[in-house]
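Removed from the display is one protein chain of the complex; every other protein chain stays in position.
Naming follows writing order (A and B), and every chain is counted from residue 1.
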Amino acid sequence: MRVLFHEISFSTNKRVQIVDLTGEVRAIANRWGVSNGMLLVFAPHATASIILNEAEPGLERDILNLFEAVAPADVDYHHNRIDNNAHAHLRSVVFPPYVVIPVRNGKMLLGTWQRIMFVENDGPRARRTVIVEYIGE
Amino acid sequence: MRVLFHEISFSTNKRVQIVDLTGEVRAIANRWGVSNGMLLVFAPHATASIILNEAEPGLERDILNLFEAVAPADVDYHHNRIDNNAHAHLRSVVFPPYVVIPVRNGKMLLGTWQRIMFVENDGPRARRTVIVEYIGE
Partner (left out) sequence: MRVLFHEISFSTNKRVQIVDLTGEVRAIANRWGVSNGMLLVFAPHATASIILNEAEPGLERDILNLFEAVAPADVDYHHNRIDNNAHAHLRSVVFPPYVVIPVRNGKMLLGTWQRIMFVENDGPRARRTVIVEYIGE
């Protein structure tokens, strides 16, 4: 059994933003020489999300609009008395900060249109972190 | 340590539809003779969801109505300039295409009312695939 970790770090430069992590996660898995197991891609953040879907620019706008519709930024939330980012926390509750992906024969079993996308709900941030963990053979 | 895979394939015949996979997943786990570990039930599709809930016909209608409420089909989404299925992608973002289930002493630790349900958001489709992965002892 192997349990492997890698930490990806990056900055975000917009208030809300999608960052496609697929290539980097695949490169890490290839470098490790994974075989059969699963990958957990996890953001240790309460105001970010990780989703699996298509990285098409129009759809990315639709996704950010959906995030806004689910938890609008301009609402007078209780949490905003403490910190002005309740909407970002709520979006991270609806769209959790991790995904789990099967890995077989060294390959992530993603569908053709599935990309691993980090969603910044409370940017810009100088440093965001995503943990990539492999557990398997 | 054992890592096992099985692929379930089926067609869907409606625009939106719930397919209860519990019996088939349980049959696969039994055939494997699983002991202690976890199951990942993963659809490699960007326009489908997998949920855990009760398979009661009235509730299934409520669930499909909820999917429609969260991302209505009749909105002029940006992605629809490319493909007329943005609503189905968005539903797969809100309701992700996988679930993780604990397995102990050979049994999935599902609650009485928890069924593993595939949700078709963009049907009908001649072929949908669900990957069942076991990782454990």
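Following the convention adopted for this analysis, contacts are C-beta pairs under 8 Å (C-beta built on N, C-alpha and C of every residue); 3 or more make two chains touch, one makes a residue touch a chain.
Predicted model only: the values in this text are computed from it and were never measured.
Considering the full assembly, B:Q114 is the residue among B:Q17, B:N80, B:Q114 or B:T129 that touches the omitted chain. The chain not shown here is touched by just one of B:K14, B:R31, B:R81 or B:R104, and that residue is B:R104.
Between the chain not shown and the residues A:P44, A:P57 or A:G106, the one that touches is A:P44. For chain B, the list of residues touching the undisplayed chain reads 1, 36-38, 51-54, 56-59, 61-63, 66, 70, 94-95, 99-102, 104, 109-114, 135-137. Touching residues on chain A toward the chain that is not drawn are 1, 3, 5, 40, 42-47, 70-71, 77-82, 86, 89-90, 92-94, 96-98, 100, 131, 133, 135.
We adopt the following convention: only the chains that are shown with their structure count from here on.
Inter-chain centre distance (chain A to chain B, centres taken as mean C-alpha positions): 20 Å.
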